[in-house]
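All protein chains but one are shown at their positions in the complex.
Labels run A and B following the written order; every chain starts at residue 1.
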Amino acid sequence: MKRRDLWIRFLSFLAAAAAVAGWHFYVTLGKVPAFILPGPEAVARQLISMVRDGSLLFHMGITSAGIVTGFLIGSVLGFVLGYFLAKSRVLEAALFPYLIAVQATPKVTLIPLFVIWFGLGLASKLLLVVLSAFFPVLLNTVIGFRSVPREYYELMRILNATERQMLYKVKLPLSLPILMAGLKVAMVQAVIGTIVAEWVSGKSGLGYLLVYGSTQFDSRLLLAAIFATTLVGLFFFWIIEIIESRALFWHESKIILEEGL
Amino acid sequence: MNGILRVKNVTQVFESGSGPRRDRVTVLKDIDFEVREGEFVSIIGPSGCGKSTLLKIIAGLITPTEGSVEVPSAAAPGSLPIGFVFQESVLLPWKTALGNALFPFEVMGKDTKAREPGVRDLFRLAGLSGFENYYPKQLSGGMRQRVSIVRSLSYDPALLLMDEPFGAIDAITRDSLNDILLDMWRETKKTILFVTHDIAEAVYLSDRVIVLGTKPGRIIEIAMVDLDRPRNEDTKLDPRFYGLVKKLRERLK
Partner (left out) sequence: MKRPGHVGRILSAAALPAGLLVVWKAATLVFRLPTTFLPPPEAVASRFISLIGSSVIQKHFSTTAVEIIFGFLCAAVLGVLAGYILAKFAVLEKVLSPFILIFQTAPKISLAPLFVLWFGLGLSSKVVLIALVAFFPIMLNFMVGVRSINPDYLRLMKILKAPLLKRVVKIEFVGSLPFLMTGMRTALVLSVTAAIIGEMMGAKSGLGFLLMNGYEMYDIPMVIGVILAISFFSWALDTAMKVLQDRLLFWHESADRM
């Protein structure tokens, strides 16, 4: 089937090239005004100049730093709390429906409140990203630990294992698939949170660039910023996927349908 | 005691619900029997009659409401008295078959490398030579159960408890697994207590069959299986075989 795969790859590439070509021709032949939709070369030139003067990398760096910091803090907190929550059946049962409810609400609505409280700086942005990553990880940690089949507990008791052995050798690895799914959702939420936070409160970062390009009606800048944001979003999601495939090499492939915003 | 296992007057009552609607179900009543060293004893009974509960009480996973269980103490340092095989293979998917089989030693903090040759020998007995480095997802259900059996025997337990281990396996594979189990039993000279709902399987494998009733679960009969060993295809053609199966089926009604 190798030949067929190559052929499919080629077709995909062809489709991409056709899309770019279509874009170019639509803009030039349709005489679309540049401020509405610039052509691919204009956007490319914008990107290159922004790379040259360092501004693109600067803003990408700011956004990336926000994403990574918020994601890490939120995930660790979510995991630790999830672990303790899973220990208490009562507490877990009581809080679980609320956790699910909170998951259904958009956390980005909080950014205006945070800015009023904590000002325009880093604190409000970080708080939002942390919260965005925190809840999915917390929820999935609890679900993951819950999902360990009873027989594994029984096996460990027969083997006279300690609580700690139970956690590290059995509970954690078995919950890993669900945990990783939670990390993926958390990463997507962290990216969104960072961008929206930069929209509202930032003076730098890709979110800020998006607002700036929009208010200045600079559609080349806007498109360049969109391109860069897409790149950053894809990159970090890809990192989590790599971690997942390494950690879950043993896992029977399931259909895990991801969500994206 | 020359018996390995002594179950004394075990009664198990489960309670559910609360307040005026509290339900008390006597799952097991006055269970009393003995298993001698090297015996293969089966427990049969209808679903829900508490056979699995009884096995878990013997394993020490549940404390009986009344009565007691005497199990042998660990034979030697580096072993545990009881091995348990579940209906699900309960393997760790990120470990190889060999890794899984050596897992008890990992938990006990013993040197797994040193124990490897013995475990590899068990693999051979189970007909799994060459599959030691396979991951559970690469193995069939029957093979996974065999790994589970090897794991439970790896630390040389005095008593092996098996809770419907072949219940989720198809009939054809089950027959070959029965024979493999008998081979392993013969070679390792273990004492086995085997729970199943399949009367024919129980008769084929065992020296004695304990018949458990339901509501409440009590011992209806303990039947001797007088068939020659080693058991094989011919055993199933022996009229005494299905005579006994038929008789036990009647007793269960």
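One rule holds for everything that comes next: a residue touches a chain if its C-beta (ideal position, glycine included) is under 8 Å from a C-beta of that chain, and two chains touch if they have at least 3 such contacts.
Just so you know, these numbers come straight off a predicted model, no measurement behind them.
Asks: Who touches the missing chain here, A:28, A:49 or A:109?
Replies: A:109
Asks: Among A:34, A:100 or A:242, single out the residue that touches the unshown chain.
Replies: A:100
Asks: Mind listing the chain A residues that contact the chain we can't see here?
Replies: Here the touching residues of chain A are 8, 11-12, 15-16, 36-37, 94-95, 97-98, 100-101, 104-106, 108-110, 112-113, 115-117, 188, 191-192, 195-196, 199-200, 206, 210-211, 213-214, 217, 219, 222-223, 225-226, 229-230, 233-234, 237, 255, 257-261.
Here is the rule we go by: only the chains that are shown with their structure count from here on.
Asks: Could you work out how far the Cα centre of chain A sits from that of chain B, in whole Å?
Replies: 48
Asks: Quick check: in the complex, which residue numbers of chain A touch chain B?
Replies: My answer: residues 149, 151-152, 154-161, 165, 169-170, 173-174, 249-252.
Asks: Where on chain B is chain A touching in the complex?
Replies: Going by the criterion above, the answer is residues 56, 59-61, 80, 82-84, 86, 88, 90, 92-95, 103-104, 106-108, 135-137.
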